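I'd like to ask you about the structure that follows.
Of the protein chains in this complex, all but one are displayed in their positions.
Right after this comes subunit A.
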């Protein structure tokens, strides 16, 4: 029986919403977290000259034949849970075998993906996002990525208006027992007077784009779900993630040139899901900022009524838009 394989952390509750939409629609679902392998999940995959991967993924509660997997929903699962009695070298060896074995068999499945992990990993890189968006006809802000203080000064001198900085990769970290994050920051002259530390790693600088509002555009297959995010505080105006309480949302329709560019972007990177961020200027021009191939969507669904979870379920089942 065709089965949707869902690979996600057990406490990823937005995935619950997708599972509910699938099962309510009569779909067969096999949900697992990679953390269940190898102690609670058994793999017995076989391939030969006559047929592709078949054999079982089995837990104490259910089983699925790999040949029956018609689609995979892949969303940030946890690391393998290996026996605590292993030594560290054994653990590293076993984790690599598990990744290449279980991960290898799963990623070799020829079925619908939301998203294929390799495509998702590649699409995480902001520099690739910007160049792909640009190639697909979208406007991107002038951007510098550097570890050279002189390059920062030159870039700021070339940009007529304000400049922002933001992390190139994850902004969240823990130090001194405290969780911290780095939001988009609009630079002042004081900030630029001391650039010690630029040389320690890659830094991203971008021209500030004057905004009327931002848009979170969630793409699921051929379906586009656009929501205006209006920021009611100065902090949220600079980076809406810094002040969720200061938002109001409205659904909207992207202009044709943006919709076409987004569809080309998704095709180019082999994605069937992404959460894209745009700035819309007071003149109505859309500027691409970034696209998260594993972005959050649950709060947008609640705030706007856009049926994103149902769209993910439909995409996994091959229901046309």
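Please note the rule applied: a residue touches a chain if its C-beta (ideal position, glycine included) is under 8 Å from a C-beta of that chain, and two chains touch if they have at least 3 such contacts; residues count from 1.
By our rule, contacts and distances are computed from a predicted model.
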Write down which listed name, "ABC-type dipeptide transporter", "Phosphate transport system permease protein", "Quinoprotein dehydrogenase-associated SoxYZ-like carrier" or "ATP-grasp-modified RiPP", is the UniProt protein name of the chain that is not shown.
"ATP-grasp-modified RiPP"
Options A:19, A:114 or A:266, residue touching the unrepresented chain
A:19
Identify the residue among A:47, A:96 or A:212 that touches the chain left out of the display.
A:96
Touch criterion as defined above, residue of A:198, A:258 or A:280 at the omitted chain
A:198
Against the chain that's been left off, what residues of subunit A make contact? List them.
6, 9-17, 19-20, 23, 29, 31, 34, 59-61, 76-80, 95-96, 99-100, 103-104, 106-107, 117-118, 120-122, 124, 165-167, 169-183, 185, 191, 194-198, 200-201, 203, 241-245, 275, 292, 294-296, 298-299, 301-303
